[in-house]
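Only a single protein chain was left out; the remaining protein chains are all shown in position.
Just so it is clear, A and B label the chains in written order, and each chain counts residues from 1 on its own.
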Amino acid sequence: MPRSVIKKTIIALSVVAMGAFGASADVLDDISQRGTVRIAVPEDFPPYGAMGIDMKPAGYDVDVANHVAEKLGVEIDLVPVIGSNRIPSLQTDKVDLIISVLGKSPEREAVIDFADAYGVLNNSVFAEKDSGIAGADDLAGKSVSVLRGGIADMLITEAAPETTEIKRYEDENSNTQAFLSGQVDAIATGDIIISALKARSPRRMPEEMFVLNTSPLYVGVKKGETRLAEKVNEIIAEMIADGTLEAISQKWLGRGVPDKM
Amino acid sequence: MTDFTLQQIIYALVLGARWTVLLSLSAFILGGILGLVLMLGTISQRKWVKLPALGFIWLVQATPLLMQLFLIFFGPALFGKDVPAWMAACIALTLWSSAYLAEIWRGSVLAVQKGQTEAALSLAMLRGQALRYVVLPQAVRMALPPTAGFMVQIVKSTALASIVGFTELMKTGNILSNVTLDPFVVYGLVAIVYFCLCYPLSLVSRKMETVFDVTR
Partner (left out) sequence: MIQSFDFSALSDYSDVVRHGVYITLLLITVGAALGLAVSILCVWARLFCPAWVRIAVTSYVEFVRNTPFLIQLFFIFFGLPQLGVSMSEMTAAIVAMAINLGAYGTEIVRAGVQATAKGQWEAATSLGMTRNQAFWRVVLMPALQKMWPTLSSQIVIVMMGSAVVSQIAVQDLTFAANFIQSRTFRAFEIYFVVTAIYIVLAALVRLALRLIGRWVLATGEVP
């Protein structure tokens, strides 16, 4: 890559970005100054967050996000995101917080910080009843769909044999769609999303084959924003103590908040 | 889980289509203004005006719109500037349309300019006058049909905005297809809505081709 080209691009882009340099480094101050907090919530991951008929997201994560905003004492700006856009959105200042079924991984810890967990998600492999997939080794020669860059992607990439065809989709919509339309043999994703799906009796019924991991869901904050993270931790602790989180969990997931969180 | 009826699906798609129309119009208007400036740049006698204009057009045409969109969506943020999805889509489509429109219009102007400019200059007109009174009026007639045709391309290209998360027609379709578990019907309907937006423009373009046929 010729250095001069890069230089020119940087110059060109800094012209575009002019006037933004003065932004303060502390997001918590920005939030109270602005009077709104921008939170990334899932738009295609029911029942954690999905678009309703009014094209507004609703679900477990959305309720948690609303509650966090309320406790911060500011208005909320819900930003619906697809899985692969969550971290770039935070990195590039499009949102202040991620509350969007975000699990921890070393790759992610290298680029963003995590506040405390507010929920739990089981990542499992699903396939048709008679597929005979009991463990990762049985995926040999089979195709499995995942969300690109998601926790399931990382786990499957690690665990599946060489001959497994991993199909990486951009969003959860396409991921589930790929399984339902018969484009892949199996799908790796959260267990709750599949139970929501089964309730709508799809033509191709996904059954749980094996559990990949149990992943706590964390609130994501920008690297170095410790004040904001601490504030969020306070709010979450409060939500657990006063039963708010339990109520949200019962409402959307039909189960309580697990102890191991 | 909400159950969608066919009417609700169509209603939601039409709501999504409003954003497609709005995005198309802004890209066309803003892209048209920028395209005009670019076109004038490319026919300039001055190299330092002409070369950057030509270079920009070449660059846009040699790279995928999706990449341009990603770069605008993620690029400025490195400098702390937030570009929301709709704005990234609008900027990318504007730049993209301006390059193609400039190319179309440049073609028309050059086609008319041959010979006619000399004729106008020999009548003691200035270059600017020749352009303004002789070349442009004819070039506009010539450029109208392909311009209308290109509007179809703009409408279709707005579908890419869905990839950076702007909820226009295509994105609405994605969401609905996941909720209804009926991609065949939903994507079929989305295609029909796009067709209803684009086909009239195609017809207008074709009609103009016969009306403004300069080779008559």
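Please note the rule applied: a residue touches a chain if its C-beta (ideal position, glycine included) is under 8 Å from a C-beta of that chain, and two chains touch if they have at least 3 such contacts.
Just so it is clear, the structure is predicted and the values come from calculations on it, not from any experiment.
All shown chains touched by the missing chain in the whole complex, by label: A, B. Interface note for the absent chain: among A:181, A:195, A:214 or A:233, the touching residue is A:181. Although one chain is not drawn, the whole complex shows that of B:57, B:89, B:112 or B:163 it is B:163 that touches it. Residue-wise, the contact with the chain that is not shown comes from A:170, picked out of A:128, A:170, A:207 or A:246.
Only one of the listed residues, B:51, B:123 or B:191, touches the absent chain: B:191. Even with one chain removed from view, chain A keeps its contact list with that chain: residues 1, 5-6, 9-10, 21, 23, 25, 84, 87-88, 91-92, 107, 110-111, 145, 148-149, 153, 167-170, 174, 177-178, 181-183, 203.
Contact residues of chain B toward the unshown chain are 59, 62-68, 70-71, 74-75, 77-80, 152, 156-160, 162-163, 170, 173-174, 177, 182-184, 187-188, 190-191, 194-195, 198-199, 202.
Going forward, only the chains that are shown with their structure count from here on.
Once the centre of each chain is set as its mean CA position, chain A and chain B turn out to be 34 Å apart.
Chain A meets chain B in the complex at residues 13-14, 16-17, 19-21, 23, 43-44, 46, 50-53, 55, 80-82, 85, 88, 91-94, 170-174, 176-177, 180-181, 196-197, 199-200, 202-203.
Contact residues of chain B toward chain A in the complex are 1-2, 4, 8, 12, 15-16, 74-84, 163-165, 167, 172, 174-175, 177-179, 181, 183.
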